[in-house]
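Removed: one protein chain of the complex. Kept in place: all other protein chains.
Entry: subunit A
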Amino acid sequence: MALQITTARPDPALLDLPWSTPLEDWPEEHLAALPRGISRHIVRFVKLSGRVIAVKEIKEDIARREYAMLRNLRRLDQPSVEPFGVVSGRVAADGTPLDACLLTRHLKFSLPYRALFSQGLRPGTETRLIDALAVLLVRLHLTGFWWGDVSLSNTLFRRDAGSFAAWLVDAETGELLPALSDGQRAHDLDIARVNIAGELMDLQAGELLDEAIDPVVISNRIVTRYEELWRELTAMEEFDTGERWRVEERIRRLNSVGFDVDELAISTDIDGTRISIQPKVVDAGHHSRRLLRLTGLDVGEGQARRLLNDLDSYRAASDRQNDDEELVAHDWLTRIYEPLTRRVPRELSGKLEPAELFHEVLEHRWYMAERAQHDIPIEDAIEDYVASILPSKPDEVSVVGVDTVEMPVIAD
């Protein structure tokens, strides 16, 4: 059978990869990182036209199913890795048929949880990862995606203004349903809890996680965080007609956890004394959508919130509250954000995403100001940050395939 390549973005360089060799034996020259660890399937990261692509060897029907599933999730605007293609019909030199390969694009500046733990952690990182995973799981469940294999290893994390945003990497066991039953949600949560505890226990066995941290306690957090958020996003609320401010209040609360309300059901009882409200359609990305509309910047939700705050301060400081918001945003972008992020020397640009760098510089300025006991201009803060802090940060633009006992392996 002839080699068959299905891809939404045809790249002739795909043909140069050694498809007639079992993935396990691919020569180093094609790899972006050396393989590590035990995985259910063989996975390799390869360099392709200046990009990094993850290649997973699996049976053709499963590869096609997962490819289609990832495309659907992207279409539904869910944070998941971008599917790149499926290569099937592979045959080894001696004529034995080989399994198909599923190709996904490496998510820039994303970090596997093991890479984070091998860097030496700021305290509380493990809980921030769990919080990010809880948000991802709630979003997926609201869309009708039943994951089936929720774990830290099936997730990638991106820094998001001091916390993290989680992305789905592995959709192999997932199903898209019109809606999830309570039992299905509980099942995913239970799997998540057991997997997270197992993953943390493994980190402890590998001496990468402080013995004082209790994996069981941390893993239970996925359940409580998920349930809090789920309730906030879906629960019905009842109050007297006199308390109509509570409609606004609910919407503000949803915005503050990063969600927009696209549809809110409001009903009254027969004599009209009680009102009940229930969000019907909510959409993640409240702050990042607003920032995108104002500036064209496409960044994480936490980063967007941070940038919007800075935009507000700029507006107040330049006394332009009465000007058109878009105009002020444009000026902030060209006078503050862009000049600042351009100050990073090229050789240091793989350390942090521009928006994360901006957040870090704002933090840095705050600490500088505290020490100096007076305000510090942002230009001084960036200069000091680039000179004293940024060079010691690890490169995170393409961290792939990390083992717990190794430092992150960096692809060129």
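Points worth noting:
Throughout what follows, a residue touches a chain if its C-beta (ideal position, glycine included) is under 8 Å from a C-beta of that chain, and two chains touch if they have at least 3 such contacts; residues count from 1.
Note that contacts and distances are computed from a predicted model.
The protein name that UniProt records for the chain not on display, among "Predicted transcriptional regulator", "NADH-quinone oxidoreductase subunit B", "Sugar ABC transporter ATP-binding protein" or "Rod shape-determining protein MreD", is "Sugar ABC transporter ATP-binding protein". Across A:110, A:125, A:151 or A:303, the single residue that touches the chain missing here is A:151.
From the options A:8, A:92 or A:205, the residue with contact to the chain not on display is A:205. Of the listed residues A:4, A:20, A:49 or A:181, the one in contact with the hidden chain in the full complex is A:181. What subunit A contributes to its contact with the hidden chain is residues 37-38, 40, 58-59, 62, 99, 148-149, 151, 153, 173, 178-179, 181-184, 186-187, 190-191, 193-195, 197-199, 201-203, 205-206, 216, 219, 403-404.
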